[in-house]
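What you see is the complex with one protein chain gone and the rest in place.
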Amino acid sequence: MALDNKNNEFKVIGSTPNRPDGLDKVTGRARFGADISVPGMLHGAVVRSPHAHAKIVKIDASKALAMKGVKAVITRADFPEGLEGEDWNLQENAMAGEKALYDGHAVAAVAATSPLAARDAAKLIEVEYEVLLHVTDVDEAMKDGAPAIREGAADYSVPEGLHPNVVRFFDTGMGDLDKGFAEADLVVERSYTTEAAHQGYIEPHACLGQMGADGRGELWCCTQGHWFIRRMSTAVLGVETTNIRVTPSEIGGGFGGKTTITIEPLSLALSRKAGGAPVKMVMNRGEVLRATGPTSSASMDIKMGMTKDGKITAAHGTFRMQGGAFPGAPVDVTTMLAFANYTIENVHHIGYDVITNRPKQAAYRAPGAPMAAFAVESTVDEMCRTLGLDPIETRLKNASRDGTRSTFGPKFGPVGLVESLEAARDHANYKMPLGPNQGRGVASGYWMNWGGETSASVAMSEDGTVTVSVGTPDIGGSRASMALMAAEAFGIAYENVRVNISDTGALGVNEPTHGSRATYASGLATIKAAEECITKMCKRAADKWGIDADAVIWEDGSAKPSGPNAGEFDPLSIGEICAEMGETGGPISGHYEGSPTGFSGSFGTHVVDVEIDPETGHTTVLRYLVVQDAGKAIHPAYVEGQFQGGAAQGIGWALNEEYIYGEDGRLQNPVFLDYRIPVASDLPMIDTVIVEVPNPGHPYGVRGVGETGITPPLPALANAIADATGLRMRGLPMTPPKILAALKAQKNG
Amino acid sequence: MVEINLWSGLRRFADGKDKVEVSGKTVGEILDDLVARYPGMAPVIKAGVSISVDGEIIPTGRREPVKEDSEVFLLQRLKGG
Amino acid sequence: MRFHSPASFEDAANIAASATGVTRFLAGGTDVLVQLRADIVEPDDLIDVKQIAGVKDITRRSDGGWDLGVAVAGAEMTEHAALMADWPGLVEGMGLIGSTQVQGRATLVGNLCNASPAGDASPGMMAAGVTVTVTGPNGTREVAVEDVPTAPGRTSLEKGEVVSAVHIPARGANGGDAYLRFIPRTEMDIAVVGCGVNLRLDGDIVTEARVALGAVAPTARLVQDAADAIIGTTLDDAALDALAAAAEAACMPIDDKRGTIEFRTDVAGVLAKRAAKIAYARAKGDTK
């Protein structure tokens, strides 16, 4: 069956039907992580370190265990020893061993008969600490004299002579930098910093775990990827992977933060110790902010060369990122994608992954890309201003496009940066007149997207309707997208497809809904599995007609003879074939298992207008435009939603969101009052333009869209502020105190 | 023989070279031969890499075919949000 | 935690007076419950005053002033057109606290007695000259609001004392008030700086003024020098500059996660000017 990019032939792709879970979600019926209860359930609570870095001398749980209703207390002693690599990191992060490594690090947990009893019992667990020197800033952590958080944590990549807190080192690039900079008319060298931002999902982590003494059990939790949760939890607990079945609940936002484990293995361990009673655990907001992954903070140096007419001749970036007390800051991505918007012959990246006394970072929407974009796109903007060049024309001049070599090596296929820049340039927002203290900023961004391990099934029902089972939790409407793709493939109505998110027992391994992969990979899997069903249905029709299966085609939801030579038969509809399937060979279903590699990256360009209050430094976002390549928008409203959500998160990161640590190494703002994500009155409408440069690696041309959108806002806001004030802000967040101080300094010369 | 482009930090594990010649017909075969020829590369491959073959990025698969004239790059193992 | 719902302030005061542990009064609860949830304060005795007669009443006195019950929520004030017309600045200060949802519960007295330096209701009340009745085991006394907070989280109320009523002066002719605060976002933040201005005009001349600042010292406070800077003026540029200078001079802020000393000081001057202009326009009859 032809599944190429014939846009004009789509019947349902590109329409915007109501999502299947809409009714449940507007009536309060949808069951999220904390909404699941079972009979005999206990409640868990966690004891967390109040210190940034401390030796755990003694844990005394006797008072807690003496409390009525307390059924189990666990510490690290209840976990197996001898784990290595990332498994050890996960175990150590889930429950501290010899040392507490950050403010909020779990040191013990308790299960009791009510949430209040568990909380009260947790307060009775006495932990004796020996406080150690700590470090929370990435630059400080690399300096001589900084406390070594964990000797020997560095891997093969780290050259000798670096601080033991540097645990991974990256060095990538190509070309001849000296030659490139020599060709430039303008060479600019600048330093930038970004603070850690939290994913800020509104639903705190929640789970309900049950495990018996035999190591078998079940886990219900809110997660982006239940196979990941299963593998990580069982590894940490030292039980066989298959012994735990994980069922995902509805998920109240993740943005990368729910691709890893936090309390899940604790609930299982508590359950086992409490004799197999299920244990429900729900984090509060303070725990989420203190102990689950925010993204990395970064300190960066950028050097770029440009000719008078705007050609980028060379680029060098040094990126220092801390990812908390464990290796994993996404500097690997940063050192690939930092300059990916541009075709640059001479380019080099140096990256340092640094450990500090902060929580283990978790992926956050385009992990590693926004920080670099802030540094690089700010530098490009500054160069354009210095040289009197238009920021969009300059980007067009250097833009990555089909056939150009990327700054990370391989050549690009068809991608949509040029198209996004042109659409931004031609949009009304780019021409709106600006008033006093107002400015406009432009920036582009990129995410390379992902395929990943994928398994899906499509099963025919007796009435010809279709059940699709995928393993990627639906966070933003993906069930609607899967249903649209299945409906398109079968040639049936959207309403005749039901999409389920299956548990780990029903499908092969699936990577999470991450990397902007779900619509691409689970979508591709759905289409391929549907094709298998169609092939089988054509065979059933062929058998009925007594002709060769090759002589049957599938069109508009029916099997038909392929032509006059095949014979004269009335089409057999999907309903007719399925109604008889019990008599014609049994159930009909199709499967897909694979790791599709035909994903292709998504470029986007943002244009933002701001107004700065010159007396207070307050930034008002006046209007905002997102233009991004979706390949093919399956459900355009949810594509727009991804664009808008990414932009809003980026605006928050740019202006107000930050992790603030005190001298004592404790997080000072573990509440939404002070961890300031954008509220409704902070934002204007977010205008969107969907560019469609089809991805040849997907049957319908899809490319992931989820992550790119958080990348341009950071520099776009900085560039707009520069346009409004002449000030170049090089540290995030660009808060009113920072802007006002810079305005004063500017005024005082 | 297939030419693999290494990222610059890997030169120290490959006698200072940023391109190396290896033999093999699949991703797995060329990675195995790379380690055989340059044992210093073993921890790199063990830690996990992605590979791009003619512009297509292969995150994990070892069975994907590689041709003599394919353009091959070793890349960092990626992770998304 | 023991929960009490007394039927009179005398009973409430007696319960508090005889309590041996941590005691809190509950009106709107928007601070008490946050502290409870965050394990900052878990009272041994929690005394809900909302069952006491009259605590939800807004009453105009015969002198033109207003008496408010202690459980009147912010939303009930902003919805009260006559009160809003008299004291827009005071009411707006209350109305800026928290979200719409918080406004459904939060009260003037709660904000005052929580004694946060950054409470948004306090500067407006101080500028307006609000007093409160305090009921204790030994009877009642009247206290000016500026004398209630003594330090962050501390008040001048004695053990067993509870605020039992709020008294707002008569607006009188040719008066106007305003409250402005600075926050990083547009809503939902704690004030980084707050400023309330209340003044009266004779023609174009300011004849009376009270200026109060929040979040720039251990308590919200009246700044007499700032008031003096505009009394006798037409609020011309020189007067506004003098006002700003006096406001800045009165600042004794701290550096913290919400703002720097320098920022708070600068913005105190800016907000004093802006609030004074609004109060002046309102005194002139501008109803905005």
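Which chain is which? They are A, B and C, in the order written, and residues in each are numbered from 1.
Heads up, the rule we're going with is that a contact is a pair of C-beta atoms (placed from the backbone, for glycine too) under 8 Å apart; a residue touches a chain by one contact, two chains touch by 3 or more.
To be clear about the criterion, contacts and distances are computed from a predicted model.
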item	value
Missing subunit (named according to UniProt) among the choices "Cytochrome c oxidase subunit IV", "Carbon-monoxide dehydrogenase small subunit", "ABC transporter permease" or "NADH-quinone oxidoreductase subunit J"	"Carbon-monoxide dehydrogenase small subunit"
Omitted chain's touching partners, listed by label	A, C
Listed residues A:Arg31, A:Lys55 or A:Lys308, member touching the removed chain	A:Arg31
Contact residue for the chain not shown (choose from C:Gly54, C:Gly104 or C:Pro152)	C:Gly104
Given A:Tyr129, A:Tyr520 or A:Tyr638, the one touching the chain that is not displayed	A:Tyr638
Touching residues on subunit C - with respect to the absent chain	1-3, 26, 29-30, 33-34, 36-38, 42, 46, 48, 50, 73, 75, 98-102, 104-105, 186-188
Chain not shown, touching residues in subunit A	16, 18-19, 21-23, 25-32, 34-35, 37, 115-116, 199-204, 250-255, 282, 284-285, 475-477, 635, 637-638, 640-641, 644-645, 647-649, 671-673, 677-681, 683, 685-686
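Note that in this section only the chains that are shown with their structure count from here on.
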item	value
Chains linked by the largest number of contacting C-beta pairs	A-B
Whole-Å gap between the CA centroids of subunit B and subunit C	68
Between subunit B and subunit A, distance of the C-alpha-averaged centres to the nearest whole Å	26
Centre-to-centre distance between subunit C and subunit A (centres being mean Cα positions), rounded to whole Å	44
Interface residues, subunit A side, partner subunit C - complex	123, 284, 286, 615-618, 655-656, 660, 668-669, 671-674, 676, 678-679, 681-682, 735-737, 740-741, 744
List of subunit C residues in touch with subunit A within their complex	37-39, 182, 184-190, 192, 257-260, 262-263, 266-267, 270
Parts of subunit A lying in touch with subunit B, wherever the complex brings them together	155-157, 169-174, 199, 255-257, 259, 330, 332-333, 335-336, 348, 363-367, 408-413, 447-453, 514-517, 595, 597-599, 697, 706-707
